[in-house]
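Moving on to chain A:
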Amino acid sequence: MALKTLVIGNGSCAFDIVDNLLSKNVEVIIATRDNSLHQKFSEIMGQNITEIHTETTIHSCTGAIGNFTISMKNNNKSIIRIVDCIVIAEDSFRKTLFASYGLSPSTKTISLSDLDNPENYKNIADENKSFVLLKGLKFESNPVISKEVMDSSIKLASHGQSKIYILTKNLKVAGNRLEALYRKAKKAGIIFIKFTDSEPEFFQGEDGKTCIEFTDEVTKKNFSLTPDITVVDESIVPSDYLETLAKTFGLNIDCSGFLQSDNVHRLPAYTNRKGIFVAGPSRGISSPEDYKAEAGTAAIAVLNNSDKNNYDIKDKAYINKGGCVRCLTCYRICPHKTISLNSTLSVMPEGCEGCGLCTAECPKNAITIENLDHKFLIPDDKIQNADSASKPRITAFCCSRSAAEAYKLAVSIGLTLPEGLKIVEVPCAGSISLTHILNSLKNSTGGTIILTCHEGNCFSEKGNVFAHNRAKSVSKMISDAGYKKERLMTYTIASNMGKEFSNILNDFEKNIIDLE
Partner candidate 1 sequence: MKYIKEERIKIDKSKITKLAAYHDPCNYGRKAQMLFGHGYFQEPRWIMDQCAEEWVDLYPMEMNQTCCGGGGGTLTTGNDEERVYYGRKKIDQIKASGAEMIVVPCHSCHGQLNNIKKEHGFEELEVKYLWEIVADALILK
Partner candidate 2 sequence: MTEADKRVNLDQLDHDSCRSWDYSQDFCVTCGICSSMCPVSGIDDFDPRKLVRMISLGMENEAVDSRWPWICTMCGKCEASCPMEIKISSIVRKIRSLRERDEVPGILHKGLETALKTGNNLGLPKEDFEFILEDVAEEIAEEPSFENFTVEIDKKGANILTTIHNKLVNTHTDDLKHWWKIFHAAGEDWTVPSENWEGTNWGLFTGDDEAMKKMSGRIVDHMKNLGAKNLLWPE
């Protein structure tokens, strides 16, 4: 059976994804909020079984990879489809920045898109002599905007214009051939005026012309500029639709509102949900070439799920129906949005990553994860007595993605570790519950140490933060109870930090010995 994929998007990146998927015989359903690319999509339709829904928004989504049930709305008409994967590639918006400079658009003060518009370009370039392009003076602009500003200036220069000025804050030229472009612009005779400590002042006349006054920071001389045309830069912002989509699909967003959290595990096209991918202008700001590459990457990510026999349907976590009180804590906390809300709550195994965040947080201890029962993990008194080591017994909770790997590295390169060390490998530090920590403190003669991934680097988004917060609250509890809080420590570590692992553990052991 062919892989069925829903593509949400309206721009060229979405088009490229559809094109790529169709060429691999994927069955594609397209849902666009507008109908701007209808014609373009129609051209490639017909080769395969493909549906296109224009002016259609996503209403809800249930299920997991291989079995997403999507409800869409088209003018109050409801459309229900079941798909295996979902790709989101909604175009971003251009926001003009006239207001931030205190300017208003006119025939003499235009936006970057106005200048680049092929219909106007010839008239603008023919009829005017001097140009000022503003770039990132109020908000730092993305390299994509820097590139466009320089490209436009060079185009003007090649059109015969000799007075072209780019007013910019720090011009960052790392990556994407920007430095070569900068040299080209310099060669074309474009004058860059850089502002780091000061800002130019803008005055707009009644004819719409902008006059700019400033002090050149290098020569410390006062200048004014009255160009024929002032070009105001733009910023690129995520589509307002993304916020709705994030809520509908339970996706994390990054600090600028794009649909991929700032987390290295999500690169290149993944989201916090299995089977939902994001590309191009929904993922971040990049050049058109990069968007094209991202369309390919997203298509590959979809195709990796072609073989449905490979779907991981083994139960990694299950909810004990007798214990569950439907408080929805698990539904709220699951970083992969894989708790199904039917008559009884259940974990959808296809989407589950087995991180155990739900287990640790469930107030009724009603969720079980294989190998994560605290009874199995923590050495009890008997084991402890059998251990004749005179050194303090140390329990180290290690996230399997970072600290456990660092431990293996430390062992393999022969670094010294405390004799009484007991490693407890957990799928994610977020699965370490209060019970785990308290039991460990009760049963270890020495101390307990929790080693997590670095912040912002957790596969379960916030598992490490949960672990640190829990340790903090236990720390408070035990010190209130007169127990030395130095016996419980937390650290962040990465999988390649074997040496640091050894250092942290040895220092911890030394501190514990000093306490006794």
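Heads up, the rule we're going with is that a residue touches a chain if its C-beta (ideal position, glycine included) is under 8 Å from a C-beta of that chain, and two chains touch if they have at least 3 such contacts; residues count from 1.
The candidate set was assembled so that all candidates are chains of the complex that A comes from, given by their letters.
None of the values given here were measured: they were computed from a predicted structure.
Checked against 1 or 2, the single candidate touching chain A in this complex is 2.
If you check the complex, the residues on chain A that touch candidate 2 are 130, 162-163, 165, 183, 186-187, 189, 191, 194, 213, 216-227.
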